[in-house]
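Right, I'll just put the structure down here and ask away after.
Excluded from the complex is one protein chain; the other protein chains are retained at their positions.
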Amino acid sequence: MKPLRTRKTKKTPEPEISQPSASDIEQKNMPLCSSVAENLITFQGIYSNCADFDYRELIIGQDQIPVLLLFIDGITDEQTINQNVLKSLMNIQCSKLDVSGSNSIEMIKNVFMEIGSIKEISTIGEVSEAILTGNVGLLLEGTTKALKIGTKGSEGRIVTEPVTEGVVRGPREGFTESLRTNTALLRRKIKTPSLKMEKFVLGSCTMTEVNIAYLEGTVNPKVVAEVKKRISRINVDSVLESSYIEELIEDNSFSLFPQIEHSERPDKIASGILQGQVAIFTDGTPFVLLVPTMVFQFLQSSEDYYDRFIYASSIRLVRFIFLNFALLLPGLYIAITTFHQELIPTPLLVSITAAREGVPFPTFVEVLIMEVTFEALREAGIRLPKSIGQAVSIVGGLVIGDAAVQASIVSSVTVIVVALTGISSFCLPSYSFGLGIRVLRFSMIFLGSTLGLFGILLGLLVMQAHLVSLRSFGVPYFAPIAPFNLKDAKDLVMRFPWWAMGERPRLFAKTNRRRQKFFMKPAPPDEKKP
Amino acid sequence: MRKRALMMLFLVPFLQTGCWDTREVDRLASVLAFGIDRIPGNEPILLTVQIATPDTAKGGNKDVKAGGKAFTVMSSKGKTFSDAIHNLGSRSMRKVFFSHSKLIVLGKDLAETGIGEIIDDLKRDREFRRIDWILTTDMTAKEILEHGFSMEQIPSKGLDQILQESKESGLILPVNCNDFFVRLNGDSHVSFTPLVQLVDIDKQMTSQLEEVAGRPLESEVKPKTLTVAKTVIYKNQQMIGELNENESKALMWLVDSPKGGFITYTFAPEASTNGEKGKISLDISDGKTIITPQISDNSISISIVCNAKASIIEAETVGIDILNPMIVAQLEAKAAETLKLQLEQIIDKAQKELKSDCVGFAEHLHTQYPVAWKRVKNNWEDIFPTIEYHVSCEVRILNTGMINNTLPTNEAGGIN
Partner (left out) sequence: MPEKGIINTSQCIWLLFIVIASIASMQIPSILILQAGRDAWLSVLGAWFLDVMLAIVYAYMGIRFPGENFVQYSITILGKYLGRMVGILFPLFFLLVCTIVIKGLGQVINTAFLPRTPIDVILISCFFVSALIGRKGIEVIARMTQILGPLYFLSIVTLCFLVIPSAHIIRLKPQFDEGVAPFIIGTPLILVFFGVCILMAMYIPLTNRPENGFLAKFSAVSMGAIVVGLITTFSVVCFGIEDAQTMYSPGLQLSRLIHYSNYLERVEMLFLLILVGSSIVASSSLLWAFGLGIAQLTGLKSYQPLIYPGALISLVLCIVSFPSSLQHSNFIHYTYPIVAIFVQTGLELVLFAAALILHKRGTV
């Protein structure tokens, strides 16, 4: 165990910002100079060797006051700087108002600047932070205050259809890498001031903005407090994707099951928020986290709510069956064919025997070969460009599979089993949940090949005990099956029609559970008449 | 958490050594049926197993290769039944696996000398199942198991289907091990199994046809066929006699409720003047028998009431009016009489000839008069042949098939 521990904390050069030295902090909190020239030298020192750091000196007003605009090229919106900031500053000359003196900054802010977001700041650190996030820092001669002018440029991707969660029927927009676009997509769906979004900045290097969104009055306040508590204890140098946050706030790190759901679909996040969950938006990634999470959410796709409910219920049932296939099928195949042959119908046993004739490996090895090959093919298919990926899967799946059977390396039944398992694992709407299942499938293979069905049963018991012992932000992970709740089970394997789901899930929304009017089942108008 | 991971690590080698029960399917020889014979010598049990031969053509190709049979037959002998199973291992390349067997065939010699010694193993071993069919043969079990069917590749499957079909059609009552054991343990200690025979029906028929045609037929010679039509009676684990085809059918009425059946009888309507006669065939769709013992002053009598629902499937008697309720009543009465005769015949046989309670009167007496049963229990064998019985049958015709009345074939009306 010791060597493991030392390897974890390997001696990479410590990033300076993550461990800020005393002088750094001092400089950050240092007030600005009243002289623009001196400030410029300070900032040029801070941003030495930063090719994208840019500044513009100009003189405004009748009193010829020097002004310094600091910004980072590329993350600002050039058009805004040219048309709004510079123009309004130039216009000061024509104005009769006096901008010199102690209230000059306020004057510019309140009277001249034709820009929406503007804020007064006063330390070097603040200015630095302002320009790093895409704003323009405006420094004025003769005052120790500065202005942060919002000119964030959006060089992001446009809103497109989400790649990972496609639907046949349903909205086609997906989140982008820009946090504000994402929150805007959400706000456009939930138009109420109760939708709160609280801001956190995480990562001493990346300064990633993180917003938590929830519906006040519906959400359980304890969960919000817990989310805030867990997020605020994060102290890392970088947050590049929401999975960084996920790993830092989840309940059980060693579990194979994801305890936090993520999605890039605004409708999915909105429906989660509306039933009392908390969403965590992270700048720079289209994947938004949703807490607390119960295991059955990973089996639900947002399209379930857009299709007719009977069809949606049946497709969920299929998904549920195939989840078990994905987890158990190879293990069961080994256990039954090598331990409990009496379970196989006689004609099938004869044909399985015939198919295995001449195969040199035991069934266990056979299945392992095919499973590992399949996982490799899958991995190859994901990483390669789309067009080549298809070729890989055709060559791998059809050609190699067929050739392996022809060459008596594996039996044809094994190929069928592995292929069926592969298909089953694609039935899961959630990719991250499927990863856990894929790993567990191999342990089931081992257990099934050593103790037969009894071994698989033991494995299932341990897995089940683990599942029911998990909690996600205080909510039992395996709810509403264990602990059982009939009302919450309306949206489990069955998807009840909307008029029947009058209440939000009990475990998410503790107090405000009423979602809509009851008894809204539609009926032709005549029936109601006496 | 680290502790738990360590414990899991300990579990892995423990699990990896534990493949004691692993048997690959291609190391197995699945027995589809087995038979037991008694032979002279100090190893008196001869076990014969019918094993499925896997079709070696790959990819589920069902064509059997020329000359290749779908099954193999192996035999071995031993001091006891389980010893014989054990000895089979020295001959079989693969582990002999009994879980898939569907049939047990008992040879004639074994059945006559007593089957007590094999029953214990059949109950105790985990690979034998109580739902296997049990059959007795009047030859050796080996001959039966070596014989194939022309339509079914695997003979045991064919026999299984014959037994299931004949239960449906009321030809014979198939018996599985569980029922066989339970009856043997029952109050009368009498049980029965169907009899499987190898009959050269084809030769018989051919010779009859030749007689009619007056010349040798040009049909090819067909092999003998496996036939299940009779029943063998066991008493105290020993075969004591057999019932013929008609008695086997009637036995069904007494020990089970037949779901199917067939009554054929000659019928002449009472009102008809010209004395027309013809055969009538009824198809029984639902039969039910109620057996009630009655006790009066130390004498026991049994009343047997049969109810059957039937439909006409053949009415040769021309000129009868099936639409007439009176005629139908006559038809029903006549059918009931025929059925009654059949039942009386078998009870007579059981009482007089076999002197064993294969019809299960003891069970009914025990169930309904437990106190009286205790009195007669010990000398039931002597009492049973003297018991009075009364059979009454009722047949109801519900259906006349696709037509109502038969058309006369000539002016005179009637073929005869």
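So that you can tell them apart, the chains are marked A and B in the order they are listed, and the count of residues begins at 1 in each.
Here, a contact is a pair of C-beta atoms (placed from the backbone, for glycine too) under 8 Å apart; a residue touches a chain by one contact, two chains touch by 3 or more.
These numbers were taken from a predicted model, which means no experiment stands behind them.
J.: Please pick, from B:79, B:130 or B:147, the residue that touches the omitted chain in the full complex.
T.: The one listed residue touching the chain not shown is B:130.
J.: Of the residues B:230, B:334, B:349 or B:366, which one touches the chain left out of the display?
T.: Going through B:230, B:334, B:349 or B:366 one by one, B:366 is the residue touching the chain not shown.
J.: Among A:43, A:214 or A:339, choose the residue that contacts the chain missing from this document, as touch is defined above.
T.: Looking across A:43, A:214 or A:339, the contact with the absent chain belongs to A:339.
J.: Can you say which of B:99, B:140 or B:248 touches the chain missing from this structure?
T.: Reading the full complex, the residue touching the unseen chain is B:99.
J.: Residues on chain B that touch the omitted chain in the whole complex?
T.: Chain B touches the chain not shown through residues 11, 14, 18, 20-21, 99, 123, 126, 129-131, 178-179, 181-182, 185-186, 363-364, 366-368, 370.
J.: Identify the residues of chain A touching the omitted chain, counting contacts across the whole complex.
T.: On the chain A side, contact with the omitted chain comes from 339-340, 342-343, 345, 451-455, 457-458, 460-462, 464-465, 468-469, 476, 478, 481-484.
Keep this in mind: only the chains that are shown with their structure count from here on.
J.: Under the touch definition given earlier, write down the residues of chain A that touch chain B in their complex.
T.: Interface residues on chain A, with respect to chain B: 1, 254, 337-339, 341-342, 346, 349-357, 359, 362-363, 405, 412, 446-447, 449-452, 455.
J.: Which residues of chain B touch chain A in their complex?
T.: 1-2, 5, 15-16, 18-19, 21-26, 28, 30, 32, 52, 54-60, 97, 99-100, 102, 127, 157
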